[in-house]
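Supplied in structure tokens, the structure appears directly below.
The complex is shown incomplete by one protein chain, all other protein chains being positioned as in the whole.
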Amino acid sequence: MSAARDIVAGALCCIGTFFFLVGTTGLLRMPDVFTRLHPSTKCDTLGACSVIVGMAVYSGWSWELCKLVVIACFLLLSSATCGHAIGRSALRRNIPYWRRQGKETGDGNGA
Amino acid sequence: MDNFLTVIAIIIGLNAAICLYRAVVGPTTQDRLLGVNIVGTKTLVVVVLVTFILAENFFLDVAFVYALLLFVVTVAVARYLEAEGWKEAA
Partner (left out) sequence: MATGNGVRRKLLLLIVLFAFWMVFTASLAWHELVLGAVSCALVAAMTVSLLGRALDPRITPAVLLRLPVFMLRLTWEIIKANYDVAKIILNPKLPIDPRIVEYRTYLPDDLPRTVFSDSITLTPGTVTVELEGNRLNVHCLCPYHEEGLAGLEKMVAWLFGIRKEGEVTADG
């Protein structure tokens, strides 16, 4: 039983680390602020949440489980809100967003 | 299991160090803020891992306060930058 729990926790940690790596790669590769928001809000959140859930599995039934669940839920809410706040400040300061070269700018549904 | 968790924590820590590049170089202030936010998230996860490596439960409270502070700091700085932008535009 304990061994199975360790394996599940380890697998979740590995998945989380993988998504952290993807998030870091995205943060370094993407061309502008708005596109950088994508890896930071998605990959990092899932990475953090899956490591935390893995630790929750590892700790078993205890008070730590409650705390970890609260932290994970808070992280889901807060990282989305942080991404929204950063994106809005970039939009309000009129930072131009990156577009693929060779495309007309008047694309109809752009802002 | 402890060694495994230590390795994971070290990998995530190195990741955070690489993310510092964006916080230092980032062409706009928003990029830097985003870099700081990501480094913070990774540090939070490292703190959670340290809780289980050292088997010290109070680190979880540290992690929660860290998450709260990270959220408040990011939103406050983002709002501040926004207000500055409005003044510039007027």
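In this document, chain identifiers A and B correspond to the written order of the chains, with residue numbering beginning at 1 in each.
What we mean here is this: contacts are C-beta pairs under 8 Å (C-beta built on N, C-alpha and C of every residue); 3 or more make two chains touch, one makes a residue touch a chain.
Quick caveat: nothing in here was measured; it's all calculated off a predicted structure.
Student: For chain A, which positions touch the chain that isn't shown here?
Tutor: 19, 22, 25-26, 29-30, 34-35, 37-39, 41-43, 45-46, 63-64, 66-67, 70, 76-77, 80-81, 83-84, 87-88, 90-91, 97-100, 103, 107, 109-111
Student: Touching residues of chain B against the unshown chain: what are they?
Tutor: Touch set of chain B with respect to the missing chain: 57, 61, 64.
Methods note: only the chains that are shown with their structure count from here on.
Student: Can you tell me which positions in chain B touch chain A when the two form their complex?
Tutor: Where chain B meets chain A, its residues are 1, 4-5, 8, 11-12, 15, 18-19, 21-22, 28, 30-31, 33-35, 37-38, 41-42, 44-45, 48-49, 51-52, 57, 60-61, 63-64, 67-68, 70-71, 74-75, 78-79, 81-82, 84-86, 88-89.
Student: So in the complex, which bits of chain A are touching chain B?
Tutor: Contacts found on chain A: 6, 9-10, 13-14, 16-17, 20-21, 23-24, 27-28, 33, 36-37, 40, 44-45, 47-48, 51-52, 55, 58-59, 63-64, 67-68, 70-71, 74-75, 78-79, 81-82, 85-86, 88-90, 92-95.
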